[in-house]
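A single structure is presented below for examination.
Missing here: one protein chain of the complex. Every other protein chain is in place.
Which chain is which? They are A and B, in the order written, and residues in each are numbered from 1.
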Amino acid sequence: MNHFPHGWGRPRDDIYGPYDHTYLSHSQSSGPNQHTQQPAVTGTSVLAAKFKDGVVIAADNLASYGSLARFTDVKRLHKFGEHAILGIGGDVSDMQYISRILNELDIDENYGSTGNTLNAKNLHTYLSKVMYARRTKINPLWNAILVAGLDGVGRPFLSSVDLLGTTFSSPTLATGYGSYLAQPLLRKLAETEDEVANVTREKAEKAVREALKVLFYRDARSLDRFSIAVVTKQGIELMEDEQLEGQSWAFADRIKGYGTQVN
Amino acid sequence: MTSIGTGYDLSNSVFSPDGRNFQVEYATKAVENGGTSIGIRCKDGVVLAVEKLVTSKLLKPGANKRIATVDRNVGIAFSGLIPDGRHFVSRARDEASSWRDTYKQPIPVSSLADRMGSYVQAYTLYNSVRPFGITAIIGGWDSEQDLPVDGQVGSGPKTGTGGKVAGTKSGGPGLYMIEPSGLYWGYYGAATGKGRQAAKAELEKLDLASGSLSLHEGVKEAARIIHVAHDDNKDKEFELEMTWVSSLDGPTKGRHEFVPEKLLVEAERLAKRYMEGDEDEEEDENMES
Partner (left out) sequence: MFRNNYDNDSVTFSPQGRIFQVEYAQEALKQGSVVVGIVSKTHAVLAAVKRNAEDLSSYQKKIVGIDTHLGVAIAGLSSDGRVLLNFMKQQSLSSRLTYGRAIPIERIVSLIGDRAQTNTQHYGKRPYGVGLLVCGVDESGPHLFEFTPSGMTQEMLACAIGGRSQMARTYLERHLDVFAGCSREELIKHALQALKESLSQDKDLTVENTSIGIVGWGGPDGAKGQPFKLFDGSEVAPLLAASGEGETAQDEMDVDT
């Protein structure tokens, strides 16, 4: 008895012979056609938080190759137009591809006499279609993206889209490892949309920087150099070479693997 | 055109016994009926200008732009059939986009001119199409600096040259004019359309080959030349439309843009004064935008 359900209902090999894979034009010897199965060079978490006049977004400057800290000056925040910015985690080459299609989109938009009028909300809608279309081809762009900025009526906008094309919005958002470690911390800032009205830029920026620090303590694929941006009606303020301040590793010497200890 | 009516001029891609393609020549006639367009290659940028004939009072003033941008650093002005010009521009944008897909860099002006020359020429090869009824002037600025490739996210190794050779010079202004035959040349000063003869005569006086004319001077000259070229058919009203593209450290930062309102008004004021015969004026009010 064949106990594997995927074998049931198929012609029996002892009567019809084994399935002839040469009929699959793609894969005479290598089996079914395959696309990306896993990311290669990756960026870790992206964090963002709304405040009453805008949005703060941040991501560290590391691109890892497995556990190797491969590139340490990688900018993962990308501006789009005057009032939108996106932070990208996951596969770095897919991120670069996204950056290029957005550059092309910006060029096309500027051909019109009013310039690029796509706002952060439009951008998020567009990206969600791109991501979903790719996952439907079973060839996803291996990323988790946060889109921050202002919507069509100038209100703060923050939303996410991932490699499956899933979209999600909340006053604070974090991708990757940050969704476990940082998001609970950021929620203290504002748990509901109504609470955003009480959040100042200073409070939001401080909470995001603190959350980045927590991630640096606990996420082995993170870095203490990062980029952070603030989007308001005045435009985008992007700082790309920030350093985590006030670190304390006093807790660490009691933990296996820290520093030069070997046991 | 003694060969008109002999039948060799009825179809595109057909040579006459003396080796001419009449349909291409007729397409050139469409160009010669259109408003004048000019381009000036200055030492630190390029100016494009068109004489936009106002065909109806009901047109929205200042709208209906005739000079188009391709990528961010190139402009196209054209004379002739406007819908053909729009098609040409649309193709140029596709070329620029596909260049970026391949090379992750903006297309050099020379390469764009080459590709568009080939495209226009293809429309002289078949009797199933007609040639473009336009002559297009392509002007742009190739970055003089090493641009990051599209999608670049880091800055490379902190030591060593990273393959860069110090002291090499690249980039600069580019100006090309493509005719309905697909023929194109590089120019210091280019003119096409109805008033091209007068405009060419004016351009030749500027000694553009010496590379001494500045972009700001170029803007004023361009405005003046359009006014001079228009003189012959004074009856029709026209709007002056001007764009420019400068070096990265210049006023447009390497982008192709419309000349700012203030400078445009000033250039047009000087042009009108010139037309009134007030030629001995000294431009004391130095308009730097």
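FYI, contacts are C-beta pairs under 8 Å (C-beta built on N, C-alpha and C of every residue); 3 or more make two chains touch, one makes a residue touch a chain.
Because the structure is a prediction, the values reported are computed rather than measured.
Colleague: Based on the whole assembly, the unshown chain contacts which displayed chains?
Modeller: Touch partners of the hidden chain, whole complex considered, are A, B.
Colleague: So one chain is hidden, and I want to know which residue out of A:129, A:218 or A:233 touches that hidden chain in the complete assembly.
Modeller: A:129
Colleague: Where the complex has a chain not shown, which of A:114, A:192, A:243 or A:260 is the residue touching it?
Modeller: Of the listed residues, the one touching the omitted chain is A:114.
Colleague: Can you tell me which of B:44, B:71 or B:84 touches the chain that was removed from the display?
Modeller: That would be B:84, which touches the missing chain.
Colleague: Among B:75, B:106 or B:133, which one touches the chain that has been omitted from the display?
Modeller: Reading the full complex, the residue touching the unseen chain is B:133.
Colleague: Can you name the residues of chain A that touch the chain not displayed here?
Modeller: So the residues of chain A touching the unseen chain are 112-114, 117-118, 121-122, 125-126, 129, 152-154.
Colleague: Applying the definition given at the start, please give the residues of chain B touching the unseen chain.
Modeller: So the residues of chain B touching the missing chain come out as 1, 4-5, 9-12, 22-23, 26-33, 56-60, 63-64, 81-84, 86-87, 90, 123, 127-131, 133.
As a working rule, only the chains that are shown with their structure count from here on.
Colleague: For chain A versus chain B, what separation do you get between their C-alpha means, in angstrom?
Modeller: 43
Colleague: Enumerate the contact residues on chain A facing chain B in the complex.
Modeller: Touch list, chain A to chain B: 63, 71, 73-76, 92, 95-97, 99-100, 103-104, 107-108, 110-111, 113.
Colleague: Going by the contact rule at the top, pick out the chain B residues touching chain A in the complex.
Modeller: Residues 63, 65, 68-69, 71-72, 93, 96-97, 100, 104, 150-155 of chain B touch chain A in their complex.
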